[in-house]
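Everything on this sheet refers to the single structure shown next.
Removed: one protein chain of the complex. Kept in place: all other protein chains.
Here the chain labels run A and B in written order, and each chain numbers its own residues starting at 1.
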Amino acid sequence: MKREDIKHIIEAILFAYGEPISIKELNYIVNEDLSSKEIEYMINILIEEYKEQNRGVQIIKLENKYQMCTNKDYAGYIKKVLEPKKKKTLSQATLETLTIIAYKQPITKIEIENIRGVKCDKVLQTLLENDLIREAGRLNKIGKPIIYKTTNEFLKLINIEKLEDLPPLETYENSEL
Amino acid sequence: MKREDIKHIIEAILFAYGEPISIKELNYIVNEDLSSKEIEYMINILIEEYKEQNRGVQIIKLENKYQMCTNKDYAGYIKKVLEPKKKKTLSQATLETLTIIAYKQPITKIEIENIRGVKCDKVLQTLLENDLIREAGRLNKIGKPIIYKTTNEFLKLINIEKLEDLPPLETYENSEL
């Protein structure tokens, strides 16, 4: 594997994964035979390149994890672009996320985001604060993602006794292509 | 505003926005005083840079919109982190209908049914649900029939960048199954 390749693989992973990721995890994904020193060296080169050119995207280090994000200098533009045409209320977004968790639990944030097609950090925070969902451990895979489940509060709120009382998904025909 | 800046703002927007975005929208966000030609020129430079260096992240053009995505060459690595979304297999009926819409768009349900000789309601529903086609207004004639077009998801599905990349329909005139 060429050095340049390593750099670009790391770049691709940081982009697609979106969440903070550690050297150890990157090491595992790129090539276990490489030393973690090598990975760290390459990611530092990448960080420097992005910084030097003042690129639109930057790589930041948080604790001992790395994440890709937009350059602070362009925050004004990003705000403008993320302004949605049709805004959802927090209640709508919450209801959607809660429904997904109710039916698919235990579920991770990334799985929820893949169903909804948007990042869900804020909504998950709201749901946790209102005690409608809870963290139920971590998955033993890359990033050790938190898994979420609904709470008894949730059952009380929608007036059911147990999860089985939710409208069954089986009565909905799975659409097949 | 320096040219280099424009390039990096575009880069930041593409990263943050996630979805396909048009030159017009970019123009509005970056700086309305710039010409759209300038924006197009800069984005093309960006695309070329990414391509030339075979970076982990690439910019693809779908019809008249642009989107950031990972480099195909590194798909194997990303799959280690993210569960790839498996696409469903398409049934013969779905494929035929999709093909007719792809070539004849904009097209109404009745026109599709005339070509296939069968009712297409169910297939159209499936295609809509899977975001492979979209409703693109109504025809101004009796019954105001809905007209259908294919989506960018369709282009992604069959790995082309624009509809013109489809082989011309005439090539099938004298071919055998």
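Here is the rule we go by: a residue touches a chain if its C-beta (ideal position, glycine included) is under 8 Å from a C-beta of that chain, and two chains touch if they have at least 3 such contacts.
Going forward, contacts and distances are computed from a predicted model.
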| said: Since a chain is absent, check the UniProt entry for it and pick the matching name: "Segregation and condensation protein A", "Molybdopterin synthase subunit MoaD", "Iron-sulfur cluster assembly scaffold protein NifU" or "Acyl-CoA dehydrogenase". | reply: "Segregation and condensation protein A"
| message | One chain isn't shown here. Among A:Ile23, A:Val118 or A:Ala136, which residue touches it? | response | A:Val118
| note | Answer key for B:Ile10, B:Val30 or B:Ala102 versus the chain not shown reads B:Ala102
| remark: Out of A:Ile21, A:Ala93, A:Ile107 or A:Ile142, only one touches the absent chain, namely A:Ala93
| note | Touch rule applied to subunit A and the missing chain gives residues 12, 15-16, 18, 82-84, 87-96, 98-100, 102-103, 113-120, 122-123, 126, 130, 132, 157-160, 166-167, 169, 171-175
| request: Could I get the residues of subunit B that touch the absent chain, sorted low to high? | output: 15-19, 58, 60, 67-70, 72, 75, 78, 82, 84-87, 89-90, 92-93, 95-96, 98-100, 102-103, 115-119, 122, 125, 129-130, 156-160, 166-167, 169, 172-173, 175-177
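Please note the rule applied: only the chains that are shown with their structure count from here on.
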| What whole-number Å value describes the gap between the mean CA coordinates of subunit A and subunit B? | 25
| field | Contact footprint of subunit B on subunit A as seen in their complex | value | 7-17, 21, 28-30, 53-57, 68, 70-71, 74, 77-78, 80-82, 110-111, 114, 142-143, 175-177
